[in-house]
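Below: one structure, written as structure tokens.
Omission of a single protein chain aside, the complex is shown with its protein chains in their original locations.
Order of writing sets the labels: A and B. Residues in every chain begin at 1.
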Amino acid sequence: MDIPYTVKDRPDTGLYNGKLGIWLFLGSEVMLFGGLFSAYVFLRTGAESWPTGADILNVPLATLNTLFLITSSVTMVMSWASLKLKEFDKFKLYAGLTLLLAASFLVVKYFEYTAKFHHGLFPSTNNFLGIYFTLTGLHVLHIIGGMIVIFFFWMPGAKMWESDPDRFTNRIEIVGLYWHFVDLVWIFLFPVLYLL
Amino acid sequence: MADLTPEEIRHHVKTYVIVFVALAFFTIVTVAISYLDLGVGASVVLALGVASIKGSLVACYFMHLIDEKITVYWTLLITATMFLILMLLPLGNMLAQIKI
Partner (left out) sequence: MSTDHHKESFLTKYIFSTDHKIIGLQYGITSLVWLLVGFTLMMIMRYQLAYPGNPVPIVGNLLGEGGIMPSEMYNSLGAMHGTIMIFLGVVPLAFGAFGNYFLPLQIGTIDMAFPKLNAASYWMYFVGSIVMIVGFFVPGGAANSGWTSYPPLSVTATMGQTVWLLGMVFLITSSLLGSINILVTVIQLRAKGMTWMKLPIFVWTQFITAFLLLLAFPPLEAASVLQLMDRLVGTSFFMPSGLVVSGVVQNYTGGGSPLLWQHLFWFLAHPEVYVLILPAFGIITEVIANNTRKPIWGYKAMVYAMVFLGFMSFIVWAHHMYITGMGTSIGAFFQTTTMIISIPSVVILTTLFLSLWGGSIRFNTPMLFALAFIPMFGIGGLTGLPLGLAASDIHLHDTYYVIGHFHYVVAPGTIFALFAGIYYWFPKITGKRTNETLGKLHFFFSFIFMNGVFMPMFVQGLAGVSRRLWDGGEIYAHAADVLYLNEVMSISAWLLGLAQIFFIVNMIISLRGKKTGETNPWGATTIDWTDTTSPPLGHGNFETVPTVYRGPYEYSVPGADKDFTPQSEKG
């Protein structure tokens, strides 16, 4: 006996299990980053003084990073669309591009962080930097996690395309939803930390 | 999404490209606005407003929320409510704190 609705949609909800699962997970992630954003608002409102993000952080680099992530979101959804069109090679191309763009984001973040440390700016220096490193650090961990999963489906896991293409396509859809969420978090992180 | 025809997928792809251009545009806009000296209130409203537009585009079109099922909408509604509570009540608490 197989567990029902792993690939086919359940008629009354119109969903397959994994899709509902990932949306619920993303709900919990909203609350996780929400906790940190709430801390940011609380600390900033209660602070006697708070630096302007642009004075300490590198806005052009972060803008570039924003464009990297937005593009990676497009390539991610394109990799799913390619599978729906049964174009496996295009899937590999787009998934690979997604990984490349994500890696570029990480490289920029590496330069950003090391530049801060080089100038003696650490999380302990003040609460702005503390919350900056924590928020972007947690976001970086989510990018790395996403990259690991995408890489798995790009390489070893891709053989599921042969045995169960619909299930594989659904998995890519689910990974895509996670990846778009990571992009979404950055869309809010960027103005809040760098521009305000 | 199991029932989309190839034509519908190609139509979606066109949408993705349009959304990408919009996102890039709004990114430039939000950075440009940040260089203007508008005061705290306006800056926050504009920054979060533009971010919300960008976020909505990602959610509606990349995440296909625009034609998702009601169960997912309910999940997100409940999540959004709790998120707002988390953002607003601690802040409200702090602002109402008794000042000695």
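Operating definition for what follows: contacts are C-beta pairs under 8 Å (C-beta built on N, C-alpha and C of every residue); 3 or more make two chains touch, one makes a residue touch a chain.
Every value quoted in this text rests on a predicted model; they were computed, and no experiment measured them.
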item	value
Per the touch definition above, residue among B:Ile9, B:Ala22, B:Ile53 or B:Leu86 touching the missing chain	B:Leu86
For chain A, the residues touching the chain missing from this view	1-6, 10, 13, 15, 17, 20-21, 24-25, 27-29, 31-36, 38-39, 42-43, 46-48, 122-127, 130-131, 134, 138
Absent chain, residues of chain B that touch it	71, 78-79, 82, 85-86, 89-90, 92-94, 96-98, 100
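Keep this in mind: only the chains that are shown with their structure count from here on.
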item	value
Approximate Å spacing (C-alpha centroids) for the pair chain A, chain B	14
Partner chain A, residues of chain B touching it in the complex	1-2, 4, 6, 9-10, 12-13, 16-17, 19-20, 23-24, 27, 30-31, 33-34, 43-44, 47-48, 50-51, 54-55, 58-59, 62-63, 69, 71-72, 75-76, 78-80, 82-83, 86-87, 90-91, 94-95
In the complex, chain A residues that touch chain B	7-9, 13-16, 19-20, 23-24, 27, 30-31, 34-35, 37-38, 41-42, 45-46, 54, 59, 63, 66-67, 70-71, 73-74, 76-78, 81, 84-85, 166, 173, 176-177, 180-181, 183-184, 187-188, 190-192, 194-196
